[in-house]
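Left out: one protein chain. Kept in place: all the others.
The letters A and B name the chains in turn, as written, and every chain counts its residues from 1.
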Amino acid sequence: MNFEEWTLRLLVILVLPFIGIFLGLAYKGFDRKISAMMQSRIGPPLRQPFRDVKKLFMKENIIPDHAVAWVFHGAPLFALIAPLVALAYLPLGPFEPVMEGYGDLILILYLLAIPAVAMAMGGLASGSPYATVGAQRELVLMMSYEFPLAIAAVTIAWKYESFSLAAISQTPVWSMVGPMGALGLLLIALGLFAVLPGELSKVPFDQAEAETELGGGLFVEYSGRNLGVFYLAEAVKMVVVGALLIALLFPHNISQWYSFGGPELLGVSVLGTVADVLFFLFKLLIIIYAGVSLVRVALARFQIDKASYFYWVPMTLLGLLGTVLVVMEGVI
Amino acid sequence: MSDKNTYQVPIGPIHPAFKEPFMVNFVLDGETIVDAEAHPGMNHRGVEFMGMHRNPLKVIPLAERICGICSIVHQHMFTTATEHAAGIEPTERARYIRTILAELERIHSHVLWAGVAAHEIGFDTHLHFTWKVRERVMDLLEYITGNRVNYAMWTIGGVNRDITKKMYPKIEDTLLYYESLYGKLEDIFLGDTSIRLRTRNVGILTEEDALRLCGVGPTVRASGVRKDVRIDQPYAAYGDLDLDYVIPSSFGYENTGDVFSKTLVRLKEIPQSIDLIRQCVDGMPDGDIDSEPRKAVLINKLKKADGEGIGRIEAPRGEAFHYVRLEGGMEEVANWKVRASTYNNLTTYRPMFMGEQIADIPIIAACIDPCIGCMDRAEVVDVRSGERKHFSHEELHRLSVEKTKMLLGGLP
Partner (left out) sequence: MPTSTVFTLIRQLVTKKATNKFPVTYAPDNMHAAAAEIQKGRLKINPPVELPPNFRGKLAYDVDACIGCKICLKVCPSEALVFKPEEKKIKHYVSRCTFCSQCVDVCPKDCLKMSDEFLIAGLDKYGKDMVLNP
């Protein structure tokens, strides 16, 4: 690896967080707008999340008397940094992961668990009974959805005999299986979509925040900049989880089917890259619409035991069945 | 009460689970509720005291502002009580107009409640849906009375504005709209899996508890108690109308008394109200809307009146009650007491909360359709120490005996 390549990587790593935050907020705006439209409301303008963040950063940052200050301040930062780091290990559309070769799927799964833990830590450190209940719920929920997520990830990785996301996203997993395996993959995809709202703490799995029950739960004592950082973390996490789903299940690119002409840069067609990026953003849009917006307006919030049961029993069984189908096909 | 394994979480005075200032102290074991204690008295505004410095005609607009949703309920009760005290009879036509408006308000209140209940379980889509369809009945009420919320329709001995023949088509339109919509509401609130998951077997109030704790309205009807002032002691035009108790077993459901049955009772009351309004419109008698159109004469009449009266009606939330005493030669209302349905239903909270989860707190709290603004009428605060006081049953009994003696002229 030469000096120029490292400089380029460093540059991309410096820019990537900003792109992640921008995309996250933009998709949050989209989510809010489309949910409102489905509920027969006009909804906020698309740039509303940007304004919200701006306003939160201007507000006073209040620390409750009973809070453990350093954990209380540290939690939002952890929650934001982890998904930003994960972004560097994820293939985004036509681009390979920036840190290719230095981390894989397992690392991303761990990085995705950090925001939830950080949120729970922040909640426990804020010293409010509501936040404590919220933190407990967040941890219970996290332990519940991690298992179906892990099953799905391991099954797909088994098919490639590699945990490298670059390798997985090179060839769509659907092209590697027959009809039985495709059925199994479909079940796994369903399980992954069910994990999406839980991972992002959206209705029906927003028990940790549960506005009407806990008045904001984890975030009840957070205000100002700290809350703004949590807001950003949530937005970035949406992009990261969406991109992970795309990398695992739909890593297709337009340039695979249609070769673009036109000018070239660094050996690839500029037009093709632009089309691929747009296609990636479109895929993300569809995933966020189907997995987050539509689900959160069409369901009521579950009780925490029922949510946990949902992940531990039906979704785990679904995932295991999918795994068995995929493996069976490989054996036969 | 609290030991090592339990901890306390106060819900309220300001909390999203209650839309008004109210507090319940919960003792929790993990996510399970072990004990609940209600602390009312956060929303006391001294409305009765204000009323006792005004003549009855001035009290009517004040009474309707006790609560925004039960606007009609309170003015209806106050006028009934005052008419009872002063010996004024409302005209026949006014009785029918009052019934139509009261039933329209029942539709609006129940649709609104359904939305709030959906919001409490995190289902905002249905909140937006029900509040959108509620606009139609609000529009109709505005069309008839001239205002969306505070109708200012009642007066002592009648109503202020008439429902003319010209208004009938619009009323019928709205009724048809709600009839066509009813299937959808039922589909949403009784058929939706995720709502059933949250309402079935949650917040159970047994028939025994319902009777013992003197709950009122849909809260106890859901447990199978046949209790409805409209039938038990008809007022306004209800005596002429054909109606029956709405309890789940009449519709092939079990009288379980859980949140689901309470939703069911409220939803089933919507077609009943539509039917009652139709009956009223068909049988509307001719005549005056007001037994004394000259207000100045009416005020003089009320000034001379001496006596006490009660107004007892079936509000959308259950039976509510007003007591009014007028003294001869005194223009102001001598005594006014409001007892809203939430006050009775509050006692049913404890058996409903016991053993449930934190997640069920909002929906159980909402299932009696609490209206704290209506309920909070008195609070005892020791001025010197600033301490809040609760009276025991014996103490209250002693105090009321003393007060009755005092009112009867004897010394305490």
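Some observations on this one:
The working rule: a residue touches a chain if its C-beta (ideal position, glycine included) is under 8 Å from a C-beta of that chain, and two chains touch if they have at least 3 such contacts.
In this text, all values refer to a predicted model and were calculated from it rather than measured experimentally.
Of B:G46, B:G68, B:G87 or B:G146, it is B:G146 that touches the chain left out of the display. Across the entire complex, the residue among B:T80, B:T99 or B:T125 in touch with the chain not shown is B:T125. From the options A:I13, A:M38 or A:M176, the residue with contact to the unseen chain in the full assembly is A:M38. Within the set A:V173, A:I188 or A:V297, the residue that contacts the chain not displayed is A:V297.
Taking the complete complex into account, B:L57 is the one of B:V27, B:M42, B:L57 or B:V281 that touches the chain left out. By the touch definition given at the top, chain A reaches the unshown chain through residues 34, 37-42, 44-45, 294, 297-299. Taking the complete complex into account, residues 54-55, 57-62, 65, 125, 128, 132, 135, 139, 142-143, 146-147, 150, 152, 155, 160-161, 187-188, 191-194, 295-296, 299 of chain B touch the chain not shown.
Keep in mind that, in the parts below, only the chains that are shown with their structure count from here on.
Chain A and chain B have Cα centroids lying 46 Å from one another. Per the touch definition, chain B reaches chain A in the complex via residues 7-10, 15-17, 31, 118-125, 128-129, 132, 192, 194-195, 197-198, 357-362. Residues 38-41, 129-130, 133, 203-204, 206-207, 210-215, 297-306 of chain A are the ones that touch chain B when the two sit in their complex.
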